[in-house]
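Shown here: the complex without one of its protein chains, the others still in place.
Up next, subunit A:
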Amino acid sequence: MTQLSQVAGGRGVSHAPPSGRLRDRARPWLYLAPVIVALLVWVYGPLVFTGVLSFMDWNLTAPHPSWVGTDNYTLLTDDPRFGEAVRNTLVYAAAMLPFATLVPMALAVALWKRPGRVSNVYRTLLFLPVVLAPVATAVVWQFLLDPLSGLVNVALGWFGLDPRNWLGDPSSALYVIVLITALKVVALNTLLFGAALATLDRGLLEAAALDGATEWDITRHLVLPHLRRALVLLGLLSLVVTWPWIFSNVAVLTQGGPDGSTDNVYYRMFLYAFAFFDAGTASAAAVVITAGLAVVLGLGLLLTGRRQRVVT
């Protein structure tokens, strides 16, 4: 019986018979060891390594690093381009937020309201931006946004608007990158909101409808509250997971330009490391990014009162 309660969902090991106690106590750690070791080696080790490197001067092409104290951080604060990258990063994150939360939530609710074959077709088509190759995504938008013949400018022309060089103009380039990337974010998060909705009991809503609740009542008081947790979680996670997509678009389309207007901390870090081969400064940038993100996520969780169970 003891074993049953353990294997079948029991929590404690305290009731184990004396003979098997040590083994029972060691067993979970045996199962957990691989993943703990993997994360220590590939996440926590590198995190510490980055911290140490940020106090070193290490040209990646030279053999030996040397200790330079906080010089790398001074270099960052003195570099106006890094300051601009930080500001741009905040604009990126803020501009992306509705595309990680409200837009996909509206789409997921609409799909969920009328289940069936038609909605499944919509759902599949809406996921497509995620699977389009990153370089292809960027190149297609280069076509569509072409200042002269691009479809976007042609379409704007139908409404009497003048063509613009959307990616060549420092005042619009960042927002264009956000919009291009937003397609992938919306696609993924629509699926995730859909998963959250799949656990909502339709019978409950039928009952509410029978009691005379209007469709808006049901959406407002049952569906949206059910999604609040997903909303907070996906909003915060978008601060972590959208950067690879933004990165590939910036790398192919603008390389941070024009005038550094699409630069961000991740792209700048990449430049420090792999264009200037300056591992120390790049690591200092990585530390600033990680610490800054930790503060933002911490504040976000604190403000939304969801400290205990983020993903667990």
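The criterion applied here is as follows: a contact is a pair of C-beta atoms (placed from the backbone, for glycine too) under 8 Å apart; a residue touches a chain by one contact, two chains touch by 3 or more; residues count from 1.
Quick note on the criterion: contacts and distances are computed from a predicted model.
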item	value
From "Chemotaxis protein CheA", "Cytochrome c-type biogenesis protein CcmE", "Carbohydrate ABC transporter permease" or "LemA family protein", the hidden chain's UniProt protein name	"Carbohydrate ABC transporter permease"
Contact footprint on subunit A, counting only the chain that is left out	3-4, 6-11, 13, 24-25, 27-29, 31-32, 34-36, 38-39, 41-47, 49-50, 53, 106-107, 110-111, 113-116, 120, 122-137, 139-141, 143-144, 149, 151, 154, 183, 186-187, 191-196, 198-200, 202-203, 206, 209-212, 214-215, 226, 229-230, 233-234, 237, 240-241, 243-244, 247-248, 252, 266, 269-270, 273-274, 279, 282-283, 286, 289-290, 293-294, 297, 309-312
